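Here's the structure, in structure tokens; my notes come after.
A protein chain is absent from this complex, but the other protein chains hold their places.
On to subunit A.
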């Protein structure tokens, strides 16, 4: 199939970027989107041009590395997918596809489609963990957790930190990402002890990093490749209010 690409090229964070046109005429519809990008890059390199820089690694939809706006949607048109799991059979022969980086103040562009998402790591550093040193923890089965609680904690813990929620939010809010971790750890008994401190610190760091506020449009849930629910945001707000009310 034939594909017309309009790809955002930008040398670094300071440079001015622009959309550049590329044509590919032998795209196999079984290819993944990133394999199509590999094909383009191979051609660019052979012509002596710089390939399009984009982040990717596992290509199994789990590492969270790949992320780009495809036709204005984070990870492209199919719901519940990362870009690496998107296949060319989703596009028409002769289609024009816009490819741009995730845009958010807190995610500066490094080059082309590569952005800096280290703000997410700093949110985790602020308290997205259980304070448990390596050593002699209690026997695992002394801590009973019902099937339903474990499954529900897992649903929140499944976030891959890809940043699609931020990219698709009109306020560039990191509420879905942060709330997923807050919920995962608050739901299980091991994480309960620090829940109040954790949510206050994480929310405050999220604000400091330049992410916007959540205004409940729920676009994040629609774009999330892992189907993380906005109910996590509700839980985060509840945990936050509770912590604020009860703090000394």
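Criterion: a residue touches a chain if its C-beta (ideal position, glycine included) is under 8 Å from a C-beta of that chain, and two chains touch if they have at least 3 such contacts; residues count from 1.
Keep this in mind: contacts and distances are computed from a predicted model.
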{"item": "The complex's invisible chain, by UniProt name, from \"Protein-export membrane protein SecF\", \"Iron ABC transporter substrate-binding protein\", \"Aspartate carbamoyltransferase\" or \"succinate dehydrogenase\"", "value": "\"succinate dehydrogenase\""}
{"item": "Option touching the unshown chain, where A:20, A:45 or A:234 are the choices", "value": "A:45"}
{"item": "For subunit A, the residues touching the chain missing from this view", "value": "28, 30-32, 34-35, 38-39, 42, 44-46, 48-51, 53, 55-65, 80-81, 85, 87, 89, 110-111, 114, 116-118, 120-121, 124-126, 128-134, 136-141, 143-147, 149-151, 153-154, 157-158, 160-161, 184-185, 188, 190-191"}
